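Here the complex is missing one protein chain, while the rest keep their positions.
Chain IDs A, B and C follow the sequence of writing; residue 1 opens each chain.
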Amino acid sequence: MFKKVLVANRGEIAVRVMRTLREMRIRTVAVFSDPDRAALHTLMADEAWPLGGTTSAESYLMGEKIIEIARKSGAEAIHPGYGFLSENAGFAELCQKNSIVFIGPPAEAIRQMGDKVTSREIMTAAGVPVVPGFDKPDMTEADALAFATEVGFPVMIKASAGGGGKGMRKVDSPEGLEKALRAARSEALSSFGDDHVYVEKFVQNPRHIEIQVLADNHGNVIYLGERDCSIQRRHQKVIEEAPSPFVTPEMRQKMGKTAVQATRAANYRNAGTVEFLVDKSRNFFFLEMNTRLQVEHPVTEWITGLDLVAEQVRIAEGLPISLKQEDVRLQGHAVECRIYAEDPENNFMPSPGTVQRLSTPAGPGIRDDSGIYQGGEISVYYDPLISKLTTYGPDRETAIRRMCRALSEYIVAGIKTNIAFHRKVLNHPEFADGSHDTTFVDRHLDELMNTPTGDEPLAIVAAAVCYYLDRKPATGTGQVQKCSPWKRFQRSSWM
Amino acid sequence: MFKKVLVANRGEIAVRVMRTLREMRIRTVAVFSDPDRAALHTLMADEAWPLGGTTSAESYLMGEKIIEIARKSGAEAIHPGYGFLSENAGFAELCQKNSIVFIGPPAEAIRQMGDKVTSREIMTAAGVPVVPGFDKPDMTEADALAFATEVGFPVMIKASAGGGGKGMRKVDSPEGLEKALRAARSEALSSFGDDHVYVEKFVQNPRHIEIQVLADNHGNVIYLGERDCSIQRRHQKVIEEAPSPFVTPEMRQKMGKTAVQATRAANYRNAGTVEFLVDKSRNFFFLEMNTRLQVEHPVTEWITGLDLVAEQVRIAEGLPISLKQEDVRLQGHAVECRIYAEDPENNFMPSPGTVQRLSTPAGPGIRDDSGIYQGGEISVYYDPLISKLTTYGPDRETAIRRMCRALSEYIVAGIKTNIAFHRKVLNHPEFADGSHDTTFVDRHLDELMNTPTGDEPLAIVAAAVCYYLDRKPATGTGQVQKCSPWKRFQRSSWM
Amino acid sequence: MLVSVDMNGKSVEVEVRENREGLLEVELDGKCYPVSAQVLPEGGVSLMINNESLTVYRTGDTLYIGGTQYHVHADDPLKKELLQSSSFKAGEGTVTAAMPGNVKKILADEGMEVEAGQGVVVLEAMKMENELEAPLAGTVRKIHVSEGQSVEAGTLLFEIE
Partner (left out) sequence: MLVSVDMNGKSVEVEVRENREGLLEVELDGKCYPVSAQVLPEGGVSLMINNESLTVYRTGDTLYIGGTQYHVHADDPLKKELLQSSSFKAGEGTVTAAMPGNVKKILADEGMEVEAGQGVVVLEAMKMENELEAPLAGTVRKIHVSEGQSVEAGTLLFEIE
């Protein structure tokens, strides 16, 4: 059993991983950049070691330095969270070279799944359905046109090394092909240092559905049902749920078995996710494999009762997965809303600043995985994800109603957030009946932005009353009482 | 379906009930006493109506006034929570007279189960095992002695109208009998206005195990497994869990069926709890039936996935229970710690005051049902229970470790709490192996009070550093940064 | 007290009065709301409008009600009117008094460079001081009044170019 584990991450995911480590009675080591001296993960850890630096590149991406801290602190393993070094095959190798356990898959699996062309090839060979595509090292415009004509427009051009929508172009007709090829290649070269692109059939209005898998060193591979992540904005997931309202039991089993096949084909270990695009006829196509813990893993934890981080740690320790496929029981329904420090009314611009007031929802069926605290700072340097709010209920409707209730209790003052945006999505009839797809946010953006809540007159009354209370002379009337808590706090010897 | 429900309670249970009502899209009506103008339940409700008064008797026990508010506000039903009017048969009748639905059992069931002697009689007639006892309207000392000699000392003298340990005396030998009878009668008279007492065999070192039942108006009665509430201090539950580490599957079924028998015998409707004393040989005896929602209901909600308040509302609306006995699936393990505003080091004296800082635990498998907020007041007039913290895990050990982790994140500053006391109980080997009984706290009180945490030297270093930082002249050194958040807040136009 | 509230680009006037029982009466769009207000810790206010319970938190011009942010600016309508009418009446850089008052203070000298929004003249009207700002960045060409001077509505105060 590990005695000490370093968490090579920050924010909500570092906090979430440390919580499980603490429950496993494993000592936690945090690393922190200069702006993160007072970040929640730094404060929560048993040990905290300075990385120095400000930007990600200067701090949380400094693999060598993190290894050095692991050695100095005596940590036997490193949990990379998601993002940063989590899908960096070189870092996984570096851990191995230094006899530190990387809590994640083998470097080779990361490398192969990280390359879109290689992963397509592996999956095709293993009989996993992929989106029809065409790839050749020196693909010409004529090659691409021939393929596109065969499968029909529109098609997608994608960078082989790609991710995050970079080096990607949708082509609707033969005329746009040449220009799109050129643009995608140049963007791929500048983003990934590699101009290799390929062409894929474009799946119309797909759903994004992914399968959570676990694989250990004893040959066991299991799947833990699916997550539906079709509420996206610019390829960024916003709301996820499990199970998917679109997936039938037969389809679940078929997708699950396919994901296990894919996992075995990739020689995969630890927790991973096989992502699929699903068309309206419920055909599913391999999209990519994420070789790490996903942001949205809590919805799977709710419906399975498992702790996926604990499973990751156990697998990394060489233990078998704690249950067999036939013992996996999916019960109830869970929904996740990603709470971002961003301004939906200003094109979703990140909104850093001081959290002047924080009130988090609580009560039955609520889980808040947050990385912030009242009075703390949200830095301009890192991801604006401040919390993953998840709710659970016996059925989808209960989970959604519970989420609406939870969001109504959530106050993050001092910065802008997408809390109200979430409520509008949840109350939209297309989301309520589960018929939405990945184009939902784009199609309804105006509506999601400009719907009044009905509370506007109350807000006006409230603003006027606040203005009045601020300025009214202090009289001793009964109904309007002013009791400043600041005075009370300032009297304490502390400040 | 109800459109509006009045919650005739305050504190954490009022908040918890309102959360479910909101999820059911039912409008919530709070009532509040003068000191509760800014209490959480007042702030959270859709409507809040002043009761006036300060003490419970002047406010939350004013049945007529609450009915009047229900009528004025148009509430169709009243949820009484626990305590206050929840087990007041007269109030349930008053509701009925005013055509307001009382979300709880019929008045007659409350009345019968509220009287210890009557409930014993009903249970005995229904074949439910009760602790061997003796009761006669004009019981003499000789009667009591004859009974005690037959079943063996020690015996308990209990008030028929009793509760909360009042009018109760343990008698170890014939010599003490007369004095104990006299004392119990006089205490019963002054506490309940009724000096009727009876004698019971004393069960040595029992466990307190109770069965949650639901009964609807369609003849359905189901049980939802047990809760083990053996960690008590002066008959006050402190830690509860479900399932009980002491109960075998056979015993669970037997106790469950007995509880259903008891429920039917009492002509019961809605949610209720049948409490049993269990001796070392796993014999169980009916103790009493609680005709309301219990404080510890969340542990049952965790392991069943049900929302008991939602079930209560549905049953009160005349709908059947949402599931059948054969569909009840108990999964995993849940633990509850009652967080009290009290000082364990000063004989558990209540500790009212201002919550100067509040930091609640979060993350996987944690639920906090609280009635307080940062900056709010804990009133001297009401129950010192400020929160029910519950944790869940696939097994007992995980749930307990998770609770230890959660308690380590819980900060309630400005008042004293029993948070550290809970951690000591959870870490005690007798609790860890599940062999404890209701005498646990009394037997280990010294140990639970005086164990150092090991962090004392750190506390001393911290105190010295805080003192230094308070007094040191402000210099611009790198490592010691002082950034007062108060200054920041005060700059805002609000203050 | 008359309060001007801006929300989503629209401006409304709200009257807030306190009656003898200390209860507030808020008039908006011809409707009168009785409001019991209780200041809460950390920027909160609990309002009861009739018996509706409304809990509001505020930082600056942002109100938080039930998980939603509202950007609401409340101000003295007189001050607003003075400012708006001043800057819109004459040429872009010409500021006049919107109502009778008294010049309390002159904050800039002729020939001085000012930013848009920088205070130039403080006018006292209806017992309230209102700072009249430069409507645009530029040079103070002329100040037509002096401290202590009484002015009528429409009096030319200063010009920026």
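Operating definition for what follows: a residue touches a chain if its C-beta (ideal position, glycine included) is under 8 Å from a C-beta of that chain, and two chains touch if they have at least 3 such contacts.
The shown structure was predicted, so the numbers you read here are calculated from the model rather than taken from an experiment.
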Chains still shown that are in contact with the chain withheld from the display: A, B
Sole residue of B:H218, B:R357 or B:R443 that reaches the chain not shown, by the stated touch rule: B:R357
Selected from A:R37, A:H218 or A:K324 as touching the chain missing from the view: A:R37
Touching residue (missing chain; options A:N9, A:S59, A:Q374 or A:T391): A:Q374
Given B:I231, B:V328 or B:I419, the one touching the chain that is not displayed: B:I419
Residues of chain A in contact with the chain not shown: 29-30, 37-38, 42-49, 73, 374-376, 489, 492-495
Residues in chain B touching the chain absent from view: 356-357, 359, 407-411, 413-414, 416-417, 419-420, 423, 453, 455-469, 471-472, 475, 477-485
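We take it that only the chains that are shown with their structure count from here on.
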Contact graph of the chains (line, ring, star, complete, other): complete
Selected pair, greater C-beta contact count between B-C and A-C: A-C
Chain A and chain B, separation of their C-alpha mean positions in angstrom: 38
Distance from the mean Cα position of chain C to that of chain A, given in whole angstrom: 45
Sequence positions of chain C contacting 2 or more other chains: 38, 41-43, 58-59
Sequence positions of chain B contacting 2 or more other chains: 37, 44, 374-375, 489, 492-495
